[in-house]
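Heads up, one of the protein chains got dropped from this complex, but the rest are sitting where they should.
We just call them A and B in the order they show up, numbering each chain from 1.
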Amino acid sequence: MAELLEISGVIKRFGGFTALDGVDFAVRAGERVGLIGPNGSGKSTLVNCIAGTLRNEEGAIRFEGHDICAYPAHKRIRLGLARSFQIPKPFASMSVLDNLCVPLLYAAKRRGAHGPIADEARHILEQVGLLGKADSMSGGLTQVDMRKLELARAMAAKPKLLISDEAMAGLSASEVDDILELLLGLKAQGVAVIMIEHVMRAVMKFSERIAVLVAGRKIADGDPQAVVGNPQVVKAYLGE
Amino acid sequence: MSNRVFAVVAFAFALAFAAASQLVPNEYFFTAAYTVLQFVILATAWNILGGYTGYVNFGSAAFFAIGAYSTVVLYNAFKAPLLVMIVTGTLAAGLAGLGLGYLTLRLRGVFFAIASLALSVVLFTFIVNWDYVGGARGAYVLQPREVPFGLPRYIHLLYIVMVLQAAVSLIVARTIEKSTLGRGLAAIRDDELAAECSGVPTLRLKIFSTMVSCALMGMAGTTFPYYLSFIEPSSAFSLSYAVNSIAMPLIGGMMSWIGPLIGAVLLGSVQQLVQVMFSLGAWNLLIVGALLVLFVTLAPNGIMGWVEGWRRQKGR
Partner (left out) sequence: MEASTALVINAIIAGLLLGGFYAAVSLGISISFGMLDVVNIAHPAFIILGSYVAYIVNDRFGFDPILVSVVLSPLFFALGMALYRIYYICFEKRGQESLRGLAFFFGILFITEVTLVLVFGVDYRMVSSVYGDVTWRAGDIDFPMRLVVPFLVSVAMVVGVQLFLTHTFFGRAVLAVAQDQLALRLMGVNPVRVKELAFALSIATAGVAGAFLIVIQPVQPSIGREYIGLVFAVCVLGGMGSIWGTLIGALVLGIAESFTSTFFGPSWAPAVSFGLLLATLAFRPSGLFGR
(Lines give C-alpha, C1' and ligand atoms only; values in the text may rest on other atoms or scores of the structure.)
Protein backbone atom coordinates (compact mmCIF):
# COMPACT_ATOMS: atom_id res chain seq x y z
CA MET A 1 0.00 0.00 0.00
CA ALA A 2 1.23 3.54 -0.76
CA GLU A 3 2.39 5.67 2.13
CA LEU A 4 -0.02 8.40 3.22
CA LEU A 5 2.57 10.37 5.16
CA GLU A 6 6.24 10.04 4.47
CA ILE A 7 8.90 11.89 6.42
CA SER A 8 12.57 11.65 5.61
CA GLY A 9 15.62 13.23 7.16
CA VAL A 10 13.69 15.92 9.04
CA ILE A 11 15.90 18.25 11.05
CA LYS A 12 14.61 20.99 13.35
CA ARG A 13 16.86 23.21 15.40
CA PHE A 14 16.05 25.81 18.05
CA GLY A 15 19.08 28.03 18.22
CA GLY A 16 21.93 25.67 19.03
CA PHE A 17 19.63 22.87 20.17
CA THR A 18 18.73 20.16 17.68
CA ALA A 19 15.23 18.99 18.54
CA LEU A 20 14.84 16.65 15.58
CA ASP A 21 17.95 15.10 14.18
CA GLY A 22 17.16 13.41 10.89
CA VAL A 23 13.86 11.65 11.54
CA ASP A 24 12.43 9.17 9.03
CA PHE A 25 8.88 8.06 9.58
CA ALA A 26 5.94 6.89 7.51
CA VAL A 27 2.25 6.14 7.95
CA ARG A 28 0.04 4.16 5.59
CA ALA A 29 -3.59 5.03 4.90
CA GLY A 30 -5.84 3.88 7.71
CA GLU A 31 -2.94 2.79 9.90
CA ARG A 32 -2.81 3.26 13.69
CA VAL A 33 0.62 4.23 14.86
CA GLY A 34 1.79 5.00 18.39
CA LEU A 35 4.59 7.52 18.81
CA ILE A 36 6.30 7.37 22.17
CA GLY A 37 9.40 8.74 23.82
CA PRO A 38 10.55 10.36 27.03
CA ASN A 39 9.79 14.03 27.75
CA GLY A 40 11.77 16.36 25.53
CA SER A 41 12.47 13.65 22.96
CA GLY A 42 10.98 15.76 20.17
CA LYS A 43 7.53 14.20 19.78
CA SER A 44 5.68 17.48 19.95
CA THR A 45 8.22 19.15 17.70
CA LEU A 46 7.66 16.41 15.14
CA VAL A 47 3.89 16.90 15.35
CA ASN A 48 4.36 20.64 14.87
CA CYS A 49 6.57 20.08 11.84
CA ILE A 50 4.08 17.68 10.28
CA ALA A 51 1.09 19.94 10.99
CA GLY A 52 2.93 23.03 9.80
CA THR A 53 2.98 25.06 13.00
CA LEU A 54 6.78 24.79 12.87
CA ARG A 55 8.95 24.61 9.78
CA ASN A 56 11.66 21.98 9.58
CA GLU A 57 15.04 23.23 8.37
CA GLU A 58 15.93 20.13 6.41
CA GLY A 59 14.31 16.97 5.15
CA ALA A 60 11.11 16.22 3.28
CA ILE A 61 7.55 15.77 4.44
CA ARG A 62 5.23 14.20 1.89
CA PHE A 63 1.50 13.77 2.21
CA GLU A 64 -0.15 11.65 -0.46
CA GLY A 65 2.97 12.17 -2.52
CA HIS A 66 2.92 16.02 -2.36
CA ASP A 67 5.86 17.74 -0.74
CA ILE A 68 4.10 19.88 1.88
CA CYS A 69 7.15 21.42 3.59
CA ALA A 70 6.40 24.88 2.21
CA TYR A 71 2.67 24.72 3.02
CA PRO A 72 1.27 26.78 5.88
CA ALA A 73 -0.71 24.86 8.49
CA HIS A 74 -4.15 25.75 7.13
CA LYS A 75 -3.24 24.31 3.75
CA ARG A 76 -2.09 21.05 5.28
CA ILE A 77 -5.33 20.51 7.16
CA ARG A 78 -7.23 21.23 3.99
CA LEU A 79 -5.33 18.36 2.40
CA GLY A 80 -6.57 16.13 5.21
CA LEU A 81 -3.86 16.31 7.83
CA ALA A 82 -5.41 17.26 11.16
CA ARG A 83 -3.99 17.50 14.65
CA SER A 84 -5.27 17.97 18.17
CA PHE A 85 -3.44 20.03 20.74
CA GLN A 86 -1.88 18.67 23.89
CA ILE A 87 -3.27 21.59 25.87
CA PRO A 88 -6.81 22.05 24.58
CA LYS A 89 -7.33 25.23 22.60
CA PRO A 90 -11.06 25.69 22.28
CA PHE A 91 -12.54 28.74 20.57
CA ALA A 92 -13.74 29.93 23.94
CA SER A 93 -16.28 32.52 22.82
CA MET A 94 -18.12 29.95 20.70
CA SER A 95 -20.48 27.14 21.59
CA VAL A 96 -19.23 23.57 21.30
CA LEU A 97 -21.17 23.18 18.08
CA ASP A 98 -19.71 26.35 16.56
CA ASN A 99 -16.23 25.12 17.41
CA LEU A 100 -16.71 22.26 14.97
CA CYS A 101 -18.18 24.53 12.32
CA VAL A 102 -14.83 26.27 11.86
CA PRO A 103 -12.94 23.26 10.46
CA LEU A 104 -16.08 22.03 8.75
CA LEU A 105 -16.36 25.31 6.84
CA TYR A 106 -12.70 26.00 6.31
CA ALA A 107 -11.25 22.53 5.78
CA ALA A 108 -13.83 19.81 5.15
CA LYS A 109 -16.13 21.78 2.87
CA ARG A 110 -13.28 22.64 0.56
CA ARG A 111 -12.65 19.01 -0.14
CA GLY A 112 -16.27 18.55 -1.14
CA ALA A 113 -17.77 17.22 2.08
CA HIS A 114 -21.45 17.98 1.70
CA GLY A 115 -24.47 18.29 3.88
CA PRO A 116 -25.64 21.06 6.18
CA ILE A 117 -22.80 22.10 8.45
CA ALA A 118 -24.78 21.96 11.69
CA ASP A 119 -25.92 18.38 10.99
CA GLU A 120 -22.37 17.29 10.29
CA ALA A 121 -21.24 18.93 13.51
CA ARG A 122 -23.97 17.23 15.51
CA HIS A 123 -23.07 13.90 13.99
CA ILE A 124 -19.48 14.25 15.13
CA LEU A 125 -20.50 15.47 18.58
CA GLU A 126 -22.67 12.38 18.89
CA GLN A 127 -19.67 10.17 18.09
CA VAL A 128 -17.59 11.77 20.83
CA GLY A 129 -20.45 11.96 23.30
CA LEU A 130 -20.72 15.72 23.49
CA LEU A 131 -24.07 16.12 21.76
CA GLY A 132 -25.74 17.05 25.03
CA LYS A 133 -23.39 19.98 25.38
CA ALA A 134 -23.62 21.22 21.79
CA ASP A 135 -24.92 24.62 22.86
CA SER A 136 -22.73 25.07 25.93
CA MET A 137 -19.93 27.59 25.75
CA SER A 138 -16.72 25.72 25.05
CA GLY A 139 -14.73 27.78 27.54
CA GLY A 140 -16.60 26.26 30.47
CA LEU A 141 -16.14 22.56 29.68
CA THR A 142 -14.49 20.06 32.03
CA GLN A 143 -11.00 18.73 31.22
CA VAL A 144 -12.27 15.48 29.68
CA ASP A 145 -14.87 17.25 27.60
CA MET A 146 -12.25 19.74 26.51
CA ARG A 147 -10.09 16.85 25.27
CA LYS A 148 -13.05 15.32 23.50
CA LEU A 149 -13.85 18.65 21.86
CA GLU A 150 -10.23 18.93 20.79
CA LEU A 151 -10.47 15.57 19.03
CA ALA A 152 -13.93 16.31 17.66
CA ARG A 153 -12.67 19.52 16.11
CA ALA A 154 -9.82 17.67 14.46
CA MET A 155 -12.29 15.06 13.20
CA ALA A 156 -14.54 17.80 11.82
CA ALA A 157 -11.87 18.60 9.26
CA LYS A 158 -12.65 15.15 7.79
CA PRO A 159 -8.98 14.22 7.85
CA LYS A 160 -7.21 11.28 6.25
CA LEU A 161 -4.65 11.41 9.01
CA LEU A 162 -5.28 12.59 12.55
CA ILE A 163 -2.46 13.27 14.98
CA SER A 164 -3.59 13.04 18.57
CA ASP A 165 -1.10 14.82 20.81
CA GLU A 166 -1.34 13.44 24.35
CA ALA A 167 -5.10 13.50 24.49
CA MET A 168 -5.12 11.36 27.64
CA ALA A 169 -2.56 12.91 29.94
CA GLY A 170 -3.98 13.42 33.41
CA LEU A 171 -7.26 11.62 32.77
CA SER A 172 -8.69 8.82 34.91
CA ALA A 173 -8.69 5.21 33.71
CA SER A 174 -12.30 5.27 32.57
CA GLU A 175 -11.81 8.59 30.80
CA VAL A 176 -8.78 7.16 29.02
CA ASP A 177 -10.98 4.30 27.83
CA ASP A 178 -13.54 6.79 26.51
CA ILE A 179 -10.96 8.60 24.40
CA LEU A 180 -9.37 5.33 23.31
CA GLU A 181 -12.67 4.01 22.07
CA LEU A 182 -13.19 7.20 20.18
CA LEU A 183 -9.83 6.94 18.44
CA LEU A 184 -10.38 3.26 17.67
CA GLY A 185 -13.67 4.21 16.07
CA LEU A 186 -11.83 6.34 13.54
CA LYS A 187 -10.27 3.21 12.05
CA ALA A 188 -13.68 2.16 10.86
CA GLN A 189 -13.87 5.41 8.89
CA GLY A 190 -10.52 4.72 7.29
CA VAL A 191 -8.73 7.53 9.10
CA ALA A 192 -5.09 6.94 9.90
CA VAL A 193 -4.11 7.98 13.42
CA ILE A 194 -0.79 8.87 14.98
CA MET A 195 -1.21 8.66 18.72
CA ILE A 196 1.32 10.40 20.88
CA GLU A 197 0.92 9.24 24.41
CA HIS A 198 2.53 8.53 27.72
CA VAL A 199 -0.24 6.24 28.89
CA MET A 200 1.39 2.99 27.77
CA ARG A 201 -1.67 0.86 28.41
CA ALA A 202 -3.54 2.94 25.86
CA VAL A 203 -0.70 2.98 23.35
CA MET A 204 -0.30 -0.80 23.48
CA LYS A 205 -4.01 -1.37 23.11
CA PHE A 206 -4.35 1.10 20.27
CA SER A 207 -1.30 0.77 18.07
CA GLU A 208 -0.68 -1.55 15.17
CA ARG A 209 2.85 -0.22 15.15
CA ILE A 210 4.96 1.84 17.54
CA ALA A 211 7.77 4.26 16.83
CA VAL A 212 10.10 5.50 19.57
CA LEU A 213 11.73 8.89 19.55
CA VAL A 214 14.67 9.62 21.84
CA ALA A 215 16.62 12.90 21.81
CA GLY A 216 15.40 13.80 18.35
CA ARG A 217 16.19 10.43 16.76
CA LYS A 218 13.97 7.49 16.00
CA ILE A 219 15.48 4.49 17.77
CA ALA A 220 12.81 1.90 17.08
CA ASP A 221 9.84 1.40 14.79
CA GLY A 222 7.78 -1.75 14.43
CA ASP A 223 5.54 -4.30 16.10
CA PRO A 224 4.44 -2.97 19.53
CA GLN A 225 5.52 -6.03 21.51
CA ALA A 226 8.91 -6.15 19.82
CA VAL A 227 9.47 -2.43 20.31
CA VAL A 228 8.76 -2.35 24.03
CA GLY A 229 11.04 -5.36 24.47
CA ASN A 230 13.84 -3.66 22.55
CA PRO A 231 16.77 -3.18 25.01
CA GLN A 232 17.56 0.26 23.58
CA VAL A 233 14.00 1.41 24.25
CA VAL A 234 14.03 -0.03 27.74
CA LYS A 235 17.29 1.78 28.41
CA ALA A 236 15.90 5.09 27.14
CA TYR A 237 12.90 4.81 29.41
CA LEU A 238 14.52 3.47 32.54
CA GLY A 239 17.74 5.42 32.27
CA GLU A 240 21.30 4.17 32.08
CA MET B 1 -32.54 38.32 8.92
CA SER B 2 -30.64 37.71 5.72
CA ASN B 3 -27.90 40.09 4.68
CA ARG B 4 -29.91 41.51 1.81
CA VAL B 5 -32.98 42.15 3.94
CA PHE B 6 -30.81 43.79 6.57
CA ALA B 7 -29.16 45.99 3.97
CA VAL B 8 -32.52 47.12 2.60
CA VAL B 9 -33.89 47.77 6.08
CA ALA B 10 -30.77 49.65 7.12
CA PHE B 11 -30.81 51.86 4.04
CA ALA B 12 -34.54 52.50 4.31
CA PHE B 13 -34.13 53.36 7.95
CA ALA B 14 -31.17 55.62 7.21
CA LEU B 15 -33.04 57.49 4.48
CA ALA B 16 -36.17 57.84 6.58
CA PHE B 17 -34.08 59.05 9.48
CA ALA B 18 -32.21 61.52 7.30
CA ALA B 19 -35.44 62.80 5.77
CA ALA B 20 -37.28 63.11 9.06
CA SER B 21 -34.44 65.00 10.65
CA GLN B 22 -34.63 67.63 7.90
CA LEU B 23 -37.64 68.87 9.85
CA VAL B 24 -35.43 69.67 12.83
CA PRO B 25 -35.32 73.46 12.92
CA ASN B 26 -32.15 73.66 14.95
CA GLU B 27 -29.05 73.98 12.75
CA TYR B 28 -26.86 72.80 15.58
CA PHE B 29 -28.50 69.40 15.44
CA PHE B 30 -26.79 68.68 12.13
CA THR B 31 -23.39 69.72 13.35
CA ALA B 32 -23.70 67.59 16.46
CA ALA B 33 -25.23 64.62 14.66
CA TYR B 34 -22.44 64.71 12.09
CA THR B 35 -19.90 64.17 14.87
CA VAL B 36 -21.86 61.37 16.48
CA LEU B 37 -22.24 59.64 13.10
CA GLN B 38 -18.53 60.01 12.53
CA PHE B 39 -18.00 58.05 15.72
CA VAL B 40 -20.56 55.43 14.70
CA ILE B 41 -18.54 54.75 11.54
CA LEU B 42 -15.18 54.79 13.30
CA ALA B 43 -16.34 52.53 16.13
CA THR B 44 -18.01 50.09 13.75
CA ALA B 45 -14.92 50.02 11.57
CA TRP B 46 -12.56 49.55 14.50
CA ASN B 47 -14.64 46.68 15.76
CA ILE B 48 -14.25 44.70 12.54
CA LEU B 49 -10.58 44.28 13.35
CA GLY B 50 -10.62 44.83 17.11
CA GLY B 51 -13.78 43.08 18.21
CA TYR B 52 -14.17 40.36 15.57
CA THR B 53 -10.50 39.57 14.99
CA GLY B 54 -8.93 40.62 18.29
CA TYR B 55 -6.29 42.97 16.90
CA VAL B 56 -5.97 46.41 18.47
CA ASN B 57 -5.62 49.34 16.11
CA PHE B 58 -4.41 52.51 17.81
CA GLY B 59 -4.14 54.30 14.50
CA SER B 60 -7.80 55.14 13.81
CA ALA B 61 -6.85 58.79 13.62
CA ALA B 62 -4.26 58.04 10.94
CA PHE B 63 -6.72 56.27 8.67
CA PHE B 64 -9.35 58.92 9.30
CA ALA B 65 -6.78 61.54 8.34
CA ILE B 66 -5.86 59.66 5.18
CA GLY B 67 -9.49 59.97 4.13
CA ALA B 68 -9.60 63.64 5.08
CA TYR B 69 -6.35 64.56 3.37
CA SER B 70 -7.10 62.66 0.18
CA THR B 71 -10.12 64.98 -0.05
CA VAL B 72 -7.83 67.97 0.41
CA VAL B 73 -5.57 66.73 -2.38
CA LEU B 74 -8.49 66.19 -4.75
CA TYR B 75 -9.93 69.58 -3.80
CA ASN B 76 -6.65 71.37 -4.46
CA ALA B 77 -6.01 69.44 -7.65
CA PHE B 78 -9.35 69.78 -9.47
CA LYS B 79 -12.24 70.33 -7.06
CA ALA B 80 -13.41 66.79 -7.66
CA PRO B 81 -17.05 65.86 -6.98
CA LEU B 82 -17.80 64.72 -3.45
CA LEU B 83 -18.54 61.16 -4.48
CA VAL B 84 -15.13 60.83 -6.13
CA MET B 85 -13.53 62.12 -2.95
CA ILE B 86 -15.40 59.62 -0.81
CA VAL B 87 -14.40 56.69 -3.01
CA THR B 88 -10.79 57.81 -3.29
CA GLY B 89 -10.35 58.40 0.43
CA THR B 90 -11.89 55.04 1.26
CA LEU B 91 -9.59 53.26 -1.18
CA ALA B 92 -6.51 55.15 -0.02
CA ALA B 93 -7.11 54.27 3.63
CA GLY B 94 -7.86 50.68 2.68
CA LEU B 95 -4.57 50.48 0.79
CA ALA B 96 -2.68 51.93 3.75
CA GLY B 97 -4.33 49.34 5.99
CA LEU B 98 -3.40 46.61 3.54
CA GLY B 99 0.22 47.76 3.58
CA LEU B 100 0.41 48.01 7.36
CA GLY B 101 -1.25 44.63 7.74
CA TYR B 102 1.00 42.99 5.18
CA LEU B 103 4.10 44.27 6.96
CA THR B 104 3.17 43.58 10.58
CA LEU B 105 0.39 41.00 10.84
CA ARG B 106 2.86 38.13 10.56
CA LEU B 107 4.12 39.11 13.99
CA ARG B 108 2.46 38.92 17.38
CA GLY B 109 -0.63 41.07 17.75
CA VAL B 110 0.99 43.65 20.00
CA PHE B 111 3.42 44.56 17.24
CA PHE B 112 0.55 45.44 14.99
CA ALA B 113 -0.88 47.61 17.76
CA ILE B 114 2.43 49.40 18.27
CA ALA B 115 3.00 49.78 14.55
CA SER B 116 -0.45 51.32 14.14
CA LEU B 117 0.48 53.93 16.74
CA ALA B 118 3.74 54.50 14.92
CA LEU B 119 1.94 54.98 11.63
CA SER B 120 -0.11 57.85 13.10
CA VAL B 121 3.00 59.77 14.06
CA VAL B 122 4.81 59.09 10.79
CA LEU B 123 1.82 60.24 8.76
CA PHE B 124 1.31 63.24 11.01
CA THR B 125 4.91 64.31 10.51
CA PHE B 126 4.57 63.74 6.79
CA ILE B 127 1.44 65.89 6.52
CA VAL B 128 2.94 68.64 8.68
CA ASN B 129 5.82 68.83 6.25
CA TRP B 130 3.71 68.63 3.09
CA ASP B 131 2.97 72.14 1.88
CA TYR B 132 0.59 71.13 -0.91
CA VAL B 133 -2.03 70.16 1.69
CA GLY B 134 -1.28 73.13 3.89
CA GLY B 135 1.41 71.66 6.14
CA ALA B 136 1.17 72.60 9.78
CA ARG B 137 -0.81 75.77 8.98
CA GLY B 138 -3.76 73.85 7.59
CA ALA B 139 -5.81 74.33 4.43
CA TYR B 140 -9.16 75.81 3.53
CA VAL B 141 -11.67 73.52 1.83
CA LEU B 142 -14.66 75.71 1.03
CA GLN B 143 -18.15 74.29 0.88
CA PRO B 144 -19.69 74.73 -2.58
CA ARG B 145 -22.13 77.63 -2.83
CA GLU B 146 -24.80 75.55 -4.50
CA VAL B 147 -26.30 72.77 -2.45
CA PRO B 148 -27.77 69.88 -4.46
CA PHE B 149 -31.18 68.24 -3.99
CA GLY B 150 -32.71 71.55 -2.88
CA LEU B 151 -31.27 71.22 0.62
CA PRO B 152 -31.08 74.44 2.60
CA ARG B 153 -27.44 74.25 3.59
CA TYR B 154 -24.38 72.20 2.79
CA ILE B 155 -24.21 70.73 6.30
CA HIS B 156 -27.55 69.03 5.56
CA LEU B 157 -25.96 67.26 2.63
CA LEU B 158 -22.92 66.26 4.68
CA TYR B 159 -25.23 64.99 7.36
CA ILE B 160 -27.16 62.81 4.89
CA VAL B 161 -23.89 61.49 3.45
CA MET B 162 -22.82 60.61 6.97
CA VAL B 163 -26.08 58.78 7.72
CA LEU B 164 -25.63 56.73 4.55
CA GLN B 165 -21.98 56.03 5.33
CA ALA B 166 -22.97 54.85 8.79
CA ALA B 167 -25.56 52.55 7.22
CA VAL B 168 -22.94 51.16 4.82
CA SER B 169 -20.52 50.55 7.70
CA LEU B 170 -23.11 48.72 9.75
CA ILE B 171 -24.15 46.60 6.78
CA VAL B 172 -20.53 45.69 6.04
CA ALA B 173 -19.87 44.86 9.68
CA ARG B 174 -22.96 42.74 10.07
CA THR B 175 -22.42 40.92 6.79
CA ILE B 176 -18.88 40.01 7.83
CA GLU B 177 -20.02 38.99 11.29
CA LYS B 178 -22.65 36.55 10.02
CA SER B 179 -20.53 35.07 7.24
CA THR B 180 -18.03 32.24 7.10
CA LEU B 181 -15.41 34.97 7.14
CA GLY B 182 -16.79 36.23 10.44
CA ARG B 183 -16.55 32.78 11.94
CA GLY B 184 -12.95 32.56 10.79
CA LEU B 185 -12.18 35.94 12.33
CA ALA B 186 -13.78 34.88 15.61
CA ALA B 187 -11.64 31.74 15.58
CA ILE B 188 -8.54 33.91 15.11
CA ARG B 189 -9.61 36.09 18.02
CA ASP B 190 -10.16 33.10 20.30
CA ASP B 191 -7.04 31.15 19.39
CA GLU B 192 -5.02 31.98 16.34
CA LEU B 193 -2.97 28.79 16.29
CA ALA B 194 -6.02 26.58 16.66
CA ALA B 195 -7.72 28.61 13.91
CA GLU B 196 -4.81 28.07 11.53
CA CYS B 197 -4.84 24.36 12.37
CA SER B 198 -8.57 24.25 11.65
CA GLY B 199 -7.98 25.38 8.10
CA VAL B 200 -8.49 29.11 8.56
CA PRO B 201 -6.03 31.07 6.39
CA THR B 202 -5.28 33.36 9.31
CA LEU B 203 -2.86 35.78 7.68
CA ARG B 204 -5.09 36.42 4.66
CA LEU B 205 -8.17 36.93 6.84
CA LYS B 206 -6.35 39.28 9.20
CA ILE B 207 -5.04 41.38 6.34
CA PHE B 208 -8.46 41.46 4.74
CA SER B 209 -10.24 42.56 7.89
CA THR B 210 -7.56 45.19 8.52
CA MET B 211 -8.09 46.51 5.03
CA VAL B 212 -11.88 46.71 5.33
CA SER B 213 -11.68 48.25 8.79
CA CYS B 214 -9.18 50.90 7.71
CA ALA B 215 -11.06 51.67 4.50
CA LEU B 216 -14.21 52.46 6.49
CA MET B 217 -12.22 54.69 8.85
CA GLY B 218 -10.89 56.53 5.83
CA MET B 219 -14.41 56.88 4.48
CA ALA B 220 -15.46 58.56 7.73
CA GLY B 221 -12.80 61.21 7.16
CA THR B 222 -13.54 62.06 3.53
CA THR B 223 -16.17 64.73 4.21
CA PHE B 224 -14.43 66.11 7.27
CA PRO B 225 -12.56 68.96 5.50
CA TYR B 226 -15.88 70.24 4.10
CA TYR B 227 -17.49 69.92 7.49
CA LEU B 228 -14.97 72.27 9.08
CA SER B 229 -14.22 74.22 5.86
CA PHE B 230 -10.69 74.19 7.20
CA ILE B 231 -8.39 71.36 8.08
CA GLU B 232 -5.17 71.18 10.01
CA PRO B 233 -3.09 68.17 11.01
CA SER B 234 -3.91 68.42 14.70
CA SER B 235 -7.65 68.24 14.09
CA ALA B 236 -7.48 65.45 11.50
CA PHE B 237 -5.12 63.37 13.65
CA SER B 238 -6.87 64.19 16.93
CA LEU B 239 -6.22 61.60 19.59
CA SER B 240 -9.92 61.81 20.31
CA TYR B 241 -10.58 59.60 17.26
CA ALA B 242 -8.15 56.93 18.37
CA VAL B 243 -9.51 56.84 21.90
CA ASN B 244 -13.17 57.04 21.02
CA SER B 245 -13.01 54.38 18.35
CA ILE B 246 -11.54 52.00 20.92
CA ALA B 247 -13.65 53.09 23.87
CA MET B 248 -16.99 52.96 22.06
CA PRO B 249 -16.90 49.28 21.00
CA LEU B 250 -15.45 48.28 24.36
CA ILE B 251 -18.22 50.10 26.20
CA GLY B 252 -21.00 49.02 23.86
CA GLY B 253 -19.77 45.45 23.44
CA MET B 254 -17.46 43.98 20.82
CA MET B 255 -19.09 40.71 19.92
CA SER B 256 -21.62 42.07 17.46
CA TRP B 257 -22.26 45.03 15.19
CA ILE B 258 -24.78 46.53 17.56
CA GLY B 259 -22.29 47.11 20.40
CA PRO B 260 -20.19 49.78 18.68
CA LEU B 261 -23.39 51.46 17.48
CA ILE B 262 -24.74 51.69 21.02
CA GLY B 263 -21.38 52.78 22.39
CA ALA B 264 -20.93 55.45 19.74
CA VAL B 265 -24.42 56.91 20.03
CA LEU B 266 -24.23 56.92 23.82
CA LEU B 267 -20.71 58.21 24.25
CA GLY B 268 -20.95 60.53 21.25
CA SER B 269 -24.13 62.15 22.56
CA VAL B 270 -22.78 62.50 26.07
CA GLN B 271 -19.72 64.25 24.69
CA GLN B 272 -21.87 66.59 22.63
CA LEU B 273 -23.97 67.40 25.68
CA VAL B 274 -20.96 68.08 27.87
CA GLN B 275 -19.55 70.23 25.10
CA VAL B 276 -22.73 72.28 24.71
CA MET B 277 -23.83 72.55 28.30
CA PHE B 278 -20.52 73.08 30.02
CA SER B 279 -18.21 73.78 27.05
CA LEU B 280 -15.61 71.61 28.67
CA GLY B 281 -13.70 69.94 25.84
CA ALA B 282 -10.91 68.49 27.96
CA TRP B 283 -13.34 66.96 30.45
CA ASN B 284 -14.87 65.04 27.58
CA LEU B 285 -11.66 63.24 26.92
CA LEU B 286 -11.27 62.50 30.60
CA ILE B 287 -14.77 61.05 30.72
CA VAL B 288 -14.08 58.81 27.73
CA GLY B 289 -10.76 57.69 29.13
CA ALA B 290 -12.20 56.98 32.55
CA LEU B 291 -15.17 55.08 31.09
CA LEU B 292 -12.79 53.07 28.93
CA VAL B 293 -10.71 52.01 31.91
CA LEU B 294 -13.76 51.37 34.10
CA PHE B 295 -15.53 49.24 31.53
CA VAL B 296 -12.48 47.30 30.49
CA THR B 297 -11.68 46.37 34.10
CA LEU B 298 -15.15 45.94 35.54
CA ALA B 299 -17.44 45.10 32.62
CA PRO B 300 -15.21 43.58 29.96
CA ASN B 301 -18.13 42.61 27.74
CA GLY B 302 -19.66 46.07 27.71
CA ILE B 303 -23.29 47.04 27.69
CA MET B 304 -24.24 44.22 25.34
CA GLY B 305 -22.55 41.87 27.80
CA TRP B 306 -24.99 43.02 30.47
CA VAL B 307 -27.91 42.62 28.12
CA GLU B 308 -26.82 39.08 27.22
CA GLY B 309 -26.38 38.17 30.86
CA TRP B 310 -29.77 39.58 31.72
CA ARG B 311 -31.40 37.74 28.82
CA ARG B 312 -29.81 34.47 29.82
CA GLN B 313 -31.05 34.87 33.36
CA LYS B 314 -34.52 35.65 32.19
CA GLY B 315 -34.48 32.65 29.86
CA ARG B 316 -33.70 30.34 32.74
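Convention: a contact is a pair of C-beta atoms (placed from the backbone, for glycine too) under 8 Å apart; a residue touches a chain by one contact, two chains touch by 3 or more.
Model, not experiment: these values are computed from the prediction.
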Self-check item: Chains in view that touch the one left out, judged over the entire complex
Solution: B
Quiz item: Among the options B:144, B:289 or B:309, which residue touches the chain absent from this view?
Solution: B:289
Exercise. Can you work out which residue in B:15, B:80, B:98 or B:118 touches the chain that's missing from view?
Key: B:118
Practice problem: Return the single residue from B:19, B:107, B:142 or B:273 that touches the missing chain. | Solution: B:107
Exercise. Identify the residues of subunit B touching the omitted chain, counting contacts across the whole complex.
Key: 50, 54-56, 58, 103-104, 107, 109-111, 113-115, 117-119, 121-122, 124-126, 128-129, 136, 239, 243, 246-247, 250, 282-283, 285-286, 288-290, 292-293, 296-297, 300
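The rule is simple: only the chains that are shown with their structure count from here on.
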Quiz item: Which bits of subunit A are touching subunit B when the two form their complex?
Solution: 51-53, 72-75, 77-78, 82-83, 85, 89-94, 98, 101-103, 105-108, 110, 153, 156-157
Self-check item: Sites on subunit B touched by subunit A in the complex
Solution: 180, 183-184, 186-187, 189-191, 193-203, 255
